[in-house]
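For this depiction, one protein chain was excluded, whereas all remaining protein chains were kept in their positions.
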Amino acid sequence: MADRETQRAAVIAAVERVADRMTAEKTYLTELDSAIGDADHGANMARGFEAVREKIADADADADPGDLVKTVGVTLISEVGGASGPLYGGSIMSASTELADGITAESSVAFAEAYLAKVKDRGGAELGAKTMVDALTPAVHTYKKSIETDDLPPLEALAKAVDAAERGVNYTVPLRAQKGRASYLGWRSVGHQDPGATSTLFIMEELLATAEE
Amino acid sequence: MADRETQRAAVIAAVERVADRMTAEKTYLTELDSAIGDADHGANMARGFEAVREKIADADADADPGDLVKTVGVTLISEVGGASGPLYGGSIMSASTELADGITAESSVAFAEAYLAKVKDRGGAELGAKTMVDALTPAVHTYKKSIETDDLPPLEALAKAVDAAERGVNYTVPLRAQKGRASYLGWRSVGHQDPGATSTLFIMEELLATAEE
Amino acid sequence: MKKLINEPGDVVDEMLDGMVAAYPDRLRRLDGNEVLVRSDAPVAGKVGIVSGGGSGHEPTHAGYIGDGMLDGAAAGEIFTSPTADQLDAMIQACDAGEGVLCVVKNYEGDVMNFDTAGEMAGMEDVDVEQVVVNDDVAVEDSLYTSGRRGVCGTILVHKVAGAKAAEGADLAEVKRVAEKVIDNVGTMGMALTSCVTPEKGEPTFDLGEDEIELGIGIHGEPGTERTDVMSADEITDHLTQNVLDDLDLDAGQEVVTIVNGMGGTPLSELFVVNRRLQQLMHDHGLETYDAWVGDYMTSLDMMGCSITVCAVDDELKDLLDAPADTPALKV
Partner (left out) sequence: MKKLINEPGDVVDEMLDGMVAAYPDRLRRLDGNEVLVRSDAPVAGKVGIVSGGGSGHEPTHAGYIGDGMLDGAAAGEIFTSPTADQLDAMIQACDAGEGVLCVVKNYEGDVMNFDTAGEMAGMEDVDVEQVVVNDDVAVEDSLYTSGRRGVCGTILVHKVAGAKAAEGADLAEVKRVAEKVIDNVGTMGMALTSCVTPEKGEPTFDLGEDEIELGIGIHGEPGTERTDVMSADEITDHLTQNVLDDLDLDAGQEVVTIVNGMGGTPLSELFVVNRRLQQLMHDHGLETYDAWVGDYMTSLDMMGCSITVCAVDDELKDLLDAPADTPALKV
């Protein structure tokens, strides 16, 4: 892929983009969380990524790209709280070890797989439980297949993954929640879009936009 | 005036009318008390006179008319509370002694004067303090003059007194309150009609209607 | 209007039964009255301390019945002072022969009904004294108004008088310390929203989304002034300044402060107010001996708060620190 400096710059650019996006979507995500949760997902994500933006700006100039990604995770853990804090933060932190030797097509697949595994492990949600897992799983599957089987360039693979995540987000609407606060609503959760799946899609969209630049 | 039985019947009829009226005006009186008080004058008056209605229905068949009036006062004291309970109830109770020998034109003037004096004594409000005293004073003055100086029949005197009370009620609107809860509002009380003056007028209107029957 | 009630006219009656059901060992309801007393009233050898007024201020009044505070509390209809005969029944039930102190809040209705009750009980040879609390600095105290209202400072009067009575002091002594509090306390309140009484079922006054009321009492009556919304710090500054202007304390004076919730205010917000209040005490060179934060004297579901400052000397500090064991306050 690109050299270390380009990789570092890409991580920083992605962080900026995601932070902008979360702040812009704060009200919308909170709106989604009001319907089936406790009206804080937007505030949680915006607070978390604004903190990440600051931390990354202060990061050591010779930190590896993988270290930067780890910082993203650690910062989210200590700033977000709630369910999304450990799920996003903990999983990014733990998956970041896959990027120790730099960000390549292969290592990005490994990162994605490790990240998905950690989210499922931490949260215990299976597919169809109406959580972020529903957006994440098709995205990771699609990305892996596009790179490893179809030999597509990472940018195209990522575009397909975003597309898959979007289907996952839409898929959460008609489901009954089985995990997260939405599960307390029982059948009343049907017909609403999952906030965490939605923020997962937004992050991926920003990763794609960063890659396209 | 009329015989003892007619007097008794008149008191009972008046109580019925006043109770009906207070219940009908409950919302309106409370509305007035919301603007410059604590939104309970309608409930207080309706509760009080509904209790009076019951008490009078149970009253001894050979109670004097004056005793019946005393019962009205005692019942209001023990049912209304607030400022209006002691003012209405205590003053009626104490003035009822003027009716010991029956209800005549003269004794009704004496009752009215004693009632006004007691209200002023208990509450300490002068004219123009934006209270029931502002409706009561012109009504009592007019009644006394109509009977004692102009020799009008009681029915006509009462009609003039009602008219005077109405002017008193209207007079309360532009005044700044100096007594009662409305006084807490300072200048903000200006422009609102006093609830107690209004209920005083309503009672007098019903006394007039009873007398007309 | 949505409320956790059955019939609006039954709220006070059912509330009192529900209180007795919660504290059967502590509270007893006087037969046929809307009056609660200590289950062991009258307490031999002790001056009785009673209070009362309209309902809607819970835990005031009955929540403060117990060792070291009140012997009895009369509950009028919502925001309507109790009738004289109920007050009389309460006074008599709380007299063990040492006399009874009535703690009255300065409202004409309360004062008139307590006056009458005092006369009635006096005819039964009960030694009755009265103190009238008028701590609300928002109302001008002049011959041309009905005077300052009694509001949250009343709780401190209950506490101090109750503690003195528990020591075995006589009626005159108990009255003296109650009046010492009254002379040294000031309060001012504000509302973000009006309350809704069960009978009316709608807000007593309408407040716009950008407006607040300053100088409210505790009966849902509108305040002395309506202003634009302000931040918690600005509101705290305003209320505190008015109270301190009234009290005119010397630097170094020890004080007890109360941030009182009006009933619908989250406790978290009261602590936000207390943070600023204590900064102000410090800035004014006043020493906070104790800071109370909570719902002590409410207006049903009103959102808002009041701030009370009371200058204390060693005697008042001791009496405030003396034990109290009531449903709403334990020391």
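First chain written, first letter: the chains are A, B and C, and each begins at residue 1.
We take it that contacts are C-beta pairs under 8 Å (C-beta built on N, C-alpha and C of every residue); 3 or more make two chains touch, one makes a residue touch a chain.
Predicted model, so just to flag it, every value in this text is computed and none were measured.
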Neighbouring displayed chains - absent chain, whole complex = A, C
Filtering A:Leu152, A:Leu185 or A:Ala211 for touch with the omitted chain leaves A:Leu185
Those residues of chain A that touch the unshown chain are 30, 34-40, 42-44, 47, 77-87, 90, 122-123, 178-181, 183-186, 188
In chain C, positions touching the absent partner | 1-6, 11-12, 14-19, 21-23, 55-56, 58-59, 63, 192-193, 209, 212, 229, 231-233, 235, 263-278, 291-293, 295, 298, 300-301, 303-305, 330
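By definition in this document, only the chains that are shown with their structure count from here on.
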In angstrom, rounded to a whole number, how far apart do the mean CA points of chain A and chain C lie?
-> 54
Taking each residue of chain B in turn, which ones touch at least two of the other chains?
-> none
Residue list for chain C, restricted to those that touch at least two other chains = none
